[in-house]
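See structure below.
For this depiction, one protein chain was excluded, whereas all remaining protein chains were kept in their positions.
A and B are the chain letters, set down in written order, and residue numbers restart from 1 in every chain.
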Amino acid sequence: MFELLPALLRGLGVTVQLTVLGSILGFILAFLTGLARLSRYSPVRFIAACYVEVFRGSSLLVQLFWMFYALPFFGIRLPGLAVGVLALGMNFGAYGSEIVRSSILAIPQGQTEAAIALNFTPFQRLWRIILPQAWLIMIPSFGNLLIELLKGTSLVSLITLTDLAFQGALLRETTGRTIEIYSLLLIIYFILAFFITLSMRWLERLAAVGRS
Amino acid sequence: MVIWDWEFAIKVLPDLFKAMRVTVAATFAGFGLALVIGLILALGRRASFKPLSLLSRGIIEFIRSTPLLIQLFFIFYALPLATGISLSAFQAGALGLGLHYGTYLSEVYRAGIDAIPRGQWEAATALNFSRLHTWTRIILPQAIPPIIPVMGNYLIAMFKETPLLSTITVVEMLQTAKIIGSEWYRYLEPFTIVGALFLLLSYPASVLVRRLELRLNQR
Partner (left out) sequence: MSVSQMSAALQTDAFAEQPIVRYRKVSKSFGDLQVIKEIDLNIAPGEKVAVIGPSGSGKTTLVRMLMTLERPSGGTIEVDGEMLWHKRVNGKLVPADEKHLQRVRCKIGMVFQQFNLFPHMNVLRNVTEAPVHVLGLSRAEAEERAREMLTKVGLADKLDAYPAKLSGGQQQRVAIARALVMRPKVMLFDEVTSALDPELVGEVLTVIKEIAAEGDMTMMLVTHEMDFAREVADRVIFIDNGEIMEQGPPWAIFGHPRHPRTRAFLSRFRKK
């Protein structure tokens, strides 16, 4: 069974790459959108809400296919990896923005008031006082979302990217050892997810210093 | 350059609508299974028999952290080889959705059950109710109503994952769009319509769930 591993793991690089790049794009979008949804200006809130609802309201696989097959009709032809990162990142960002928004709203009003009383600028209030506290609330939810992202990367095999799932399908065609290949794949994904869980727990401990 | 072809869009619409029936059927079949599997896993996790509770926990963790896509492949391609039981694509798809979302729902059930005050259990014991009676008449009727909105959210999430069934040859909306696309070599309209249909169904549903949630919270 384990002699199948090297061939399968050839897809690991693409899976990890997509997870890392997708989450970076997703984090940036999540923070920008989460903050935009709390903006004073209603047009900003509206645009952010539209983005979130569209990406949360339709299906990741449909988004992936749309970007891969339909975008070229607009003259935009992206390489497969870029499509994967874009679709995963935008999807992650839409869900993540809700985490950012609700975590910021969960910080007591008194913290903002104390920051105003100490004459911090609006940006300093957010950056030094509110976000560090909201961050602690965000970590577990972001951890779950990161695992969803990892699971989501398997879909890129359907737009010809050679990730773990793709290598699995390829190997199945050449060897026919269906049961072993899919069992191994599930175990590999499980180990990756476990690694994410551990890192998130470590981050949480790091962020919670001094707070009980 | 005319990008969007209305005539083509209207022409393919009926086929996509027809395929939506498969999508909706798969959603409800999968969700029905998920409700049952979720409850079994939740009860298994609460079991006082340690190995059973550990096993339930392991199953939940494993299924939750691995991709639905691979699980579907496993059920559709590997399971028949391993067990000799061969499922139709639709059955395999519903089972995959049911298992995957069952693990999510088990956590929801757990939260609902944990929220029942100790006093309710003690009262049931004091009245000498049987275990079955306690669960079906006292605990679950109280535990389930508050978690209905959360379950609604998972129903919507599952609905949005049904396109994955296209990978095991279920001809639902996305698969239909793909077939149309390759036939006419126009992907823009069919894929856009499928995306819009998902949005059109899931957005109002999620607004409904949010309202339900607000109403429950007010009580």
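The working rule: a residue touches a chain if its C-beta (ideal position, glycine included) is under 8 Å from a C-beta of that chain, and two chains touch if they have at least 3 such contacts.
All figures in this text were calculated on a predicted structure; none of them were measured in a lab.
Remark: the absent chain touches shown chains A in the intact complex. Shown as candidates are A:48, A:90, A:104 or A:129; the residue that touches the absent chain is A:129. Residue positions on chain A in contact with the hidden chain: 108, 110-111, 113-114, 116-122, 124, 128-129, 132-133, 136, 209-212, in rising order.
To be clear about the criterion, only the chains that are shown with their structure count from here on.
Between chain A and chain B the centroid-to-centroid distance comes to 21 Å (mean Cα coordinates, whole Å). Remark: chain B residues 3, 62, 64-71, 73-74, 77-78, 81-82, 160-164, 166-167, 174, 177-178, 181, 186-188, 191-192, 194-196, 198-199, 202-203, 206 touch chain A in the complex.
Across the interface of their complex, chain B is touched by residues 53-54, 56-63, 65-66, 69-70, 73-74, 147, 150-155, 157-158, 165, 168-169, 172, 178-179, 182-183, 185-186, 189-190, 193-194, 197 of chain A.
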